[in-house]
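Handing you a structure now.
A single protein chain has been omitted; all remaining protein chains appear in their positions.
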Amino acid sequence: MILRVSKEEKKRLIRLAPHIFIGLLLLTLPIYTDLSIVSLFTKILIYGLLVMSLDLLVGYTGLLAFGHAAFFGIGAYTTGILIKHYGITSFWLSAPAAVLMAVLAALVFGLVALRASAIYFLLITLAIGQLIHGIVHTSARPLGALTGGSDGLGGIPYPDIGFSFSFSPNSFYYFTFVIFIMCALLLYWITKSPFGYSLQGIRESEIRARALGYNTWLYRYIAFVIGGLFAGVAGVLYVHYNGFISPEGVGMGASGLLWLMLILGGSGTLWGGFIGGRIILSLQYFVSGFTPQRWPLILGVCFVGIIMFYRGGILPQLIIFWKKMSHDGSLKG
Amino acid sequence: MEVLKVERLSQSFGGLSVLEDISFSIGAAEKVALIGPNGAGKTTLLNVLSGFIPPRAGRIYLLGNDVTHMPSHRRASLGLSRSFQINTLFSHLSLLSNVLLAIQGVQATRYQMIRPITAYKGNFDKAQELLELVDLWGERDSAITTLGHGQQRQVEIILALASKPRLLLLDEPSAGLTSGETGNLVHMIRNLMGDSTVFFCAHDLDLVFSMAERVVVLYYGHIVAQGTAEEIQNNPKVREIYLGTEK
Partner (left out) sequence: MEIVVINLLNGIAYGMVLFLIAAGLSVILGLMGIVNLAHGVIFILGGFIGLAIAKSTGSFLLAVLSGAAVSGVIGLIIERGFLRFLYKQDLPQVLVTFGFVYIIANLLLWIWGARPRAAFVPTYFAGSVAIMGSYFPTHRFAVIAVGVAFSLGLWWLQEKTKLGAIIRAGMDNAEMVSGLGINLTPINIGAFFFGSAIAGAGCVIGVQLFGSVTFDAGIDMLLVAIAVVIVGGVGSIQGSLLGALLIGVIDTFSRVYLPVIAEYTMYLVMIFVLTVRPSGLLGRKL
């Protein structure tokens, strides 16, 4: 008996196909690859989430947030400090607390940063990022003792989720995967919601949005805080993954890396950031194999090359291809 | 109650006085035009009324509410809507998205973050209605940048009308249009405006007298005449101002 699939459903399947395919690939990863690849992909998922949170700000809202790594760092450092210095080892306590810290920071810094427009916003978020960097980098007491100063904070174990369960690299990969899916889904829903479309309108024309009744400042503020929230989540995952966090993960270098991933993959598409992150991290893994010292140089050259020649990013090209395949792209009424 | 009441409004840039002691009011369903030579302050007045520039002195009442210092977006919630002299559209979004955003701007659901925008069928239907009225429903998925200038101007006005405003401000609606396109535009506006109160400024006197019942004449920041279209056409002072400039 032939299963008849309606044209509508066929289109939907084609649209979902790449997601399903990639999802299956990621799900079965530990089965056919070794630990170092699983580790790489754990990192890719974490950075994917981080870049997606940045994309919400940059691609959708049009906020040139250049210090985004700060919220990532706050999530990571708070987790580390709670576990190492305050003995709060339960994931169910330390993780929410860390994300809360990131959110609080975003609430406070958003107030300051959003007084500025465009280039000034970029500079002030850069400054905020360096401020956080300075706070975790200083060796002066009492901060230095808490954060480990320029040496960073190490010896952080996998999350303690109770039930006498201990993580292994593989199980932590799945743990990350689940959290990634949940967060990515949330971000996706946000971008497809009235709120998400309003953000895009504000990005396109702030004046028109105001004239139509949108409180543009409030939208940007909320977006900024949401971005900080998911960056904090990524930070929590990272510090458990890496066991270690240092100021390098917090400053301008780190934020710049995120931008490169975002631009490479294509901003304003959410998944673009994920793909960009995947490419950059895979490249880094590969390059570190034979010239780790030259990685920043290669990164810089890539950066300049991409901006000069291929600013649209890779994902939009892929999307155009898929749209042609499934005759999609419109908002269904 | 008047829809709009303006009391002794003044505005200046630097030391230059642009609006001086402006007072007038507009009643429900009235269509009032604002005319005056270039630089008379027409766009400034609209900017002050819509909250983009604060006045130096005076008060503005919208449907009885003192909106003098209210931010633009809140005036929109009260029923004020405006179009811009230069097309101010969401350029890289689709036509449909533009209209949806315009409809949504005064709805509480615009803050909703989880349900997709496609779930709000009512708004889609409204958008379809609007776009079909002007024969643009077929272009709904096109990005604004792909539309012709005349079409974009139509969209500019449609966005202002989409939320069914109580008071509609139009800033030089026919700016940059040929006379043929202007005719289309006027036709469209008259179809869509229903019994909204409309206050618009324009250079094209044909446009003015075909749409307005009342006319306010602004001359270098002062109101020098107000009255019905006929009265203004016959007003000697007004003819003097326009001598050599327009018909």
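For the reader, a short list of remarks on this structure follows.
Residue numbering begins at 1 within each chain, and the chains themselves are lettered A and B in the order written.
Just so it is clear, contacts are C-beta pairs under 8 Å (C-beta built on N, C-alpha and C of every residue); 3 or more make two chains touch, one makes a residue touch a chain.
Remember, it's a predicted structure, so these values are computed and weren't measured experimentally.
Interchain touches from the omitted chain, evaluated on the whole complex, reach A. One of A:Leu56, A:Ile156 or A:Leu299 touches the chain omitted from the figure, and that residue is A:Leu299. For the options A:His137, A:Lys192, A:Arg210 or A:Arg278, the residue in contact with the chain missing from this view is A:His137.
Within the entire complex, the positions of chain A that touch the omitted partner chain are 64, 112, 115-116, 118-120, 122-124, 126-128, 130-131, 133-135, 137-138, 140-143, 251-253, 256, 259, 263, 293-294, 296-297, 299-304, 307-308, 311.
Here is the rule we use: only the chains that are shown with their structure count from here on.
Chain centres here are Cα averages; for chain A and chain B they lie 42 Å apart.
Within the complex, the chain B residues that touch chain A are 50-52, 71-74, 76-77, 81-82, 84, 88-94, 96-98, 100-102, 104-106, 109-118, 120-121, 124-125, 128, 140-141, 159-160, 163. Residue ranges of chain A in contact with chain B, taken from their complex: 189-190, 192-198, 200-201, 204-205, 207-216, 329-333.
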